[in-house]
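As structure tokens, the structure follows; a few thoughts come after it.
A single protein chain has been omitted; all remaining protein chains appear in their positions.
Note that the chains take the letters A and B in the order they are written out, and that residue 1 is the start of every chain.
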Amino acid sequence: MALNLGCTAKPGKTRENKTGSWRVFKPEFIHENCTKCGMCKIVCPEGCILENEEDLPVPDYDYCKGCGLCAEECPAEAIEMKKEEK
Amino acid sequence: MTNGSCDLFESGHRACGGCAAALAAKLILEAAGEDTIVVSATGCMEVFSTPYPETAWKVPWIHSLFENNSAVASGVVASLKKQGRSSKVIAIGGDGATFDIGMLCISGAFERGHDFTYICYDNEAYMNTGIQRSGATPYDASTTTSPAGKCSFGNPRPKKDMPMILAAHGAPYIATASIAYPADLKKKVQKAINIPGPCYIQVHAPCCTGWGFEGEKTIAIGKLAIDTGLWVNYEMENGMVTRAKKVKRKPVEEYLKEQKRFRHLFKPRTNDEEIAKIQQIADRNAEKYGIDIVLKK
Partner (left out) sequence: MMDIMEGSHAVSRAVTFCRPEVIAAYPITPQTHIVEALAEIVANCELDADYITVESEFSALSACLGASAAGSRVYSATTSQGLALMFEVCFNVAGMRFPVIMSIVNRALGAPLSIWNDHQDSISLRDSGWMQFYSEDNQEATDLHYLAYKVAEDHRILLPSFVCFDGFILSHTYEPVDMLTQEQVDSYLPPFKPYHRLDVKDPISFGMFASPDYYQEFRYANDQALHKAKEVIADYGREFGEMFGRDYSGLVESYRLDDADTAIIALGSICGTVKDAIDEMRDAGKKVGLLKIRAFRPFPGKEIAKALQGVSRVAVLDKNISLGSKGAACLEVKDALYGSQIPVLGYVLGLGGRDIRKKDIAAIVNNAEKGIGDMFYGLREEELK
């Protein structure tokens, strides 16, 4: 790969770094309880909570580090952190 | 399926899980939008977001050095003005870059009145280099260069009042904010970038790694800081405090005991004298900014 002059980069390559591999705990989303408040999306530092056709949150597990902020901040108890079996 | 909540700060960056600085970056860009140029100081946010060749930033972004993001931003603003370009310029730095080594540059830039916004993500120590004390480290916090020990209670100095210093420079708009209240932070960012002149926002960014708590508690800790009065969310316009978030105050112990950096105040036994001093700091904040909710009888 050619070096970018002066150590620069265009956006996009961060997504090759799948930080989901860091995870110890995994958030399980319980859609039946979800009120679609959007809080999980707002507080995720990875920006990896997406929305499906019904506007329900769906995590992108490729990037989820399992920090648990979404579960902690969910007002509807719709997210549970479970130890991930690798 | 829609993309993540912020299209401008991409996943795959290398921040710790639960990192407030990462959350702050995402929220700032969500508020500012794509017509933004970011000038970043060296620090956690810079390092975890731009290891060559990966960059998490989808807006134009430049890092120069540790202390000079304000000076570099001054140059960017001058150049844009000369070229007739109207993009917003935001300089971002941690508390180390802002309160300490960057004092010279931020003072100069604010004194000259450049039209840019400076946002400090305040995690209250030099986190990137391993949790050393900064001018923003609160009283009695244990850091690697102000450790608690047999003859030390941790950091012996109170937090530098950076917002007041910049207000004295004539900044038209100054605000403190917290990642614990994302909507409030975003509103303040939008306000600041649209007020001409140098504006400053100091964002409380509790650091799970540096302060010693679980990543999932980042927002809860941020709320406790505000609820105890040790952090006040307020706005200043032309040097006068115009708004401050009111709280039903909790005793400072509730905040302190959740963090390893204050563990020495509770073990081997509770240090009532030092905790009282910290309570005094909270009480003074409450009085100064009028944050206590007074219930009418």
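Remarks
Methods note: contacts are C-beta pairs under 8 Å (C-beta built on N, C-alpha and C of every residue); 3 or more make two chains touch, one makes a residue touch a chain.
Everything quoted here is computed from the prediction, not taken from an experiment.
When you scan B:V72, B:A244 or B:I281 for touch with the missing chain, the hit is B:V72. Remark: the residues of chain B touching the chain excluded from display are 34-37, 39, 46-47, 50-53, 55, 57-65, 67-68, 70-83, 87, 104-105, 107-109, 111-112. In the full complex, chain A touches the hidden chain at residues 3, 5-11.
Here is the rule we go by: only the chains that are shown with their structure count from here on.
Taking each chain's centre as the mean of its C-alpha atoms, chain A lies 23 Å from chain B. Per the touch definition, chain B reaches chain A in the complex via residues 1-6, 9-20, 22-23, 26-27, 49-50, 52-58, 182-183, 214-220. The touching residues of chain A, when paired with chain B in their complex, are 1, 4, 7, 9-19, 22-23, 41-53, 58, 60, 62-63, 65-69, 71-73, 81.
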